[in-house]
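Here the complex is missing one protein chain, while the rest keep their positions.
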Amino acid sequence: MIHILSLLTPAPAAFDLPPAIATEAPDVDWLYNMIYYISVFFTAVITGLMLYWVKIYKRKKGDKRIETPHFPRLEIIWTVIPCFFVIFLFHVGFKAYMKQAIAGQDALEIRVRGQKWFWTFRYPNGREENNHLYLPVGKQVKFVISAADVLHAFYVPGARVKKDAVPGMYTTMVFTPNVEGDTPVYCAEYCGAPLGYPEPALEGAPHGGHSAMMAMIHVVSQQEFDKFIKEGPKRPEGLTDAQWGGKLYKENACVTCHTTDGSKGTGPTWKGMFGKPVELNAGLSGGVGNTMVDEAYVRESIAKPQAKVVMGFNPVMPPYNLTDKQIDAIIEYMKTLQ
Amino acid sequence: MTEAAAHADDHDHAHDEHGGEHHGDHPKWLQHHWDTPAQQFDAAKIGMWAFLGQELLFFSGLFVAYAIYRTWFGEAFAAGSHQLDRTMGAANTCVLLFSSLTAALSVRASQLGKKSETTIWILLTIACAFIFLIVKYFEYHAKFDHGLLPGSFFGTPRDMLSFSPLPPDPKVAEHLQELPDHTHVFFSLYFVMTGLHAIHVIIGIGVWVWILKRNLRGDFSKRYFTPVDITALYWHLVDLVWIYLFPLLYLIDYVPHGGHH
Partner (left out) sequence: MAAITTDQHGHGHGSGEPDVDYIRKSKGLMSWLITLDHKRIGVMYLISVMVFFVFAGVMALLVRAELFTPGRTLMDPDTYNRVFTLHGVVMVFFFIIPAVPAALGNFVLPIMLGAKDVAFPRLNLLSYYIYVLGGCFGIFSMINGAVDTGWTFYTPYSTTTNGAVVWMVMAAFIAGFSSILTGVNFIVTIHKLRAPGLTWSRLPLFLWGIYATSILQVLATPVLAITLLLLMLERTMDIGIFDPHKGGDPVLFQHFFWFYSHPAVYIMILPGMAIVNEIIATFTHRKIMGYRAVFISSLALALFSFLVWAHHMFTSGMSEYANMVFSALTFLVAIPSGVKVFNWTGTLYKASIWVASPMLYGLAFLFQFCIGGLTGLFLATLATDIHLHDTYFVVAHFHYVMVGSTVFAFFGGLHYWWPKMTGKLYDEKTAKICFWLIFVGYNTVFLPQFVLGSRGMPRRYYDYLPQFQFLHQVSTVGSWILAIGGFWMLFMFVQSLRNGKKSPWNPWNSAGYEWGSPTPPPLENFNKQPVFTRGPYDYHLATDAELGEEQVK
């Protein structure tokens, strides 16, 4: 029955909705369109009647004052028919919704973690990457979503799906990408912004913390997908380690707290930092008063940032799960900031 | 919330057509916008019931939070409940129940126009309220001494007045270690619920003192005892809330002596 109705309403309006990239999207789209046309119809009827009657029943001197005419049958009709209509709407809405709620046995499971202000994706083989998610076309994906700090929301408009990322809890969401290409992910739960005007983690994304928290989904063929998750994020062609480190510095949102020009941010500046001693907040660093900023310290601070906290800064950095190659690249980058 | 109780001397005299003096059919305490005393009395009652309705909704949020967290952390709630002094809690329950009785009797005495009897019952009600607060003080003090505090303060015994940590006591520390993991959640709710209730008791004392003052001044009579009536209504709610708090907080998994556990 739903398919018959979807034939009666026009195809998803390119005017209002983004290109659909998932098999579950058309059900949502035809429902959206149906409600849209009914809404336009009713608004037009009510407004039209209103304007028409206002014109032809304009008050004239000597107008008789009468009791308002009664139409009890009409009143019953306009109470009962909307009841049936909304029951129908509820039913189709619920059915379409369940498709993005329940995953099949064979679904590809992707872990998603949101934190201020970037996304981390974890593939079934343990590989993690920030800001970019690769998915094989035609395979149902089950997202298991959480947050590290505050509420975020994982929103894929192309698939018409969204789920909050809640700290301390896992939420799930399902869709099956069926079109190869790139589709954006936005954060749809307000999560604040950094001070100042730093660059976003994803290149080309908007600025501003919550609005900067964009990621990109790359729907690729099954072979490309298999290749990617086996090999993982590599140093991009043509870049030195230090240049890759500079890219990682942005993609992992280090940029939102650590400046490279010496100015003070939420975290210590990286300018002139590597290779020099730094004073620690001993009370927050297990009694240790100072340390050298060397490879070991950088590695520790990325994985366990609360272990040693620099004096004058708050212990707010979240932990990161970067590969050894990525940490090496970042260290090379730091060395260039003298 | 006894705003409905009025004296003419509180009005702008410009309002009062009768110049604010006692008149046969428009006495001092009958506000200018009411036609009859019965109308004013009914209005005060409806108003107070509406207010009590919102008080109930106010506390209900906490009861909902309690229900949810107790479902999730049953063991911690039972353990936390065991830390509370049931004797003190039961004593406070009896004290408040008795104070509801004295409050009702004060209304009765006021209805009968018996000024001195009304005074006695009001004084007893206030005394009960003070006893309640004193017992509460001792209870809270014990919690502070044992580090049974809300949220992140749980686990460190503190001085109640200065809030600074007390010197560590190994027996207390050992005892705290034995408690289940989420016991601090119980104590968060315990302090918020009993604390909010205690604030309502303190407000109640303030209102009763004002009613006492007015009674001594001779404001009330057989024809006009509305403020006493609606204050007692408020007081009954304060008592009622405690009747729910006591078993929910103090008697989780309670088994009387001689029973199996």
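For clarity, chains are labelled A and B in written order, and residue numbers in each chain start from 1.
Simple rule for what comes next: a residue touches a chain if its C-beta (ideal position, glycine included) is under 8 Å from a C-beta of that chain, and two chains touch if they have at least 3 such contacts.
The structure presented is a predicted model; accordingly, all values stated were derived computationally and were not measured.
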item	value
Options A:Gly138, A:Pro167, A:Pro305 or A:Pro319, residue touching the unrepresented chain	A:Pro167
Positions on chain B where the hidden chain makes contact	1, 3-4, 6, 10-12, 14-15, 31-33, 39, 42-43, 46-47, 50-51, 53-55, 57-62, 64-65, 68-69, 72-73, 150-153, 181-182, 184-185, 188-189, 191-192, 196
Positions on chain A contacted by the hidden chain, ascending	15-18, 27-28, 31-32, 35-36, 38-39, 42-43, 46-47, 49-50, 53-54, 57-61, 63-71, 74-75, 78-79, 82-83, 86-87, 89-90, 92-98, 100-102, 149-151, 153, 155, 157-158, 160-164, 166-169, 171, 184, 186-197, 205-212
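One rule holds for everything that comes next: only the chains that are shown with their structure count from here on.
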item	value
Chain A-chain B separation of Cα centroids, rounded to whole Å	48
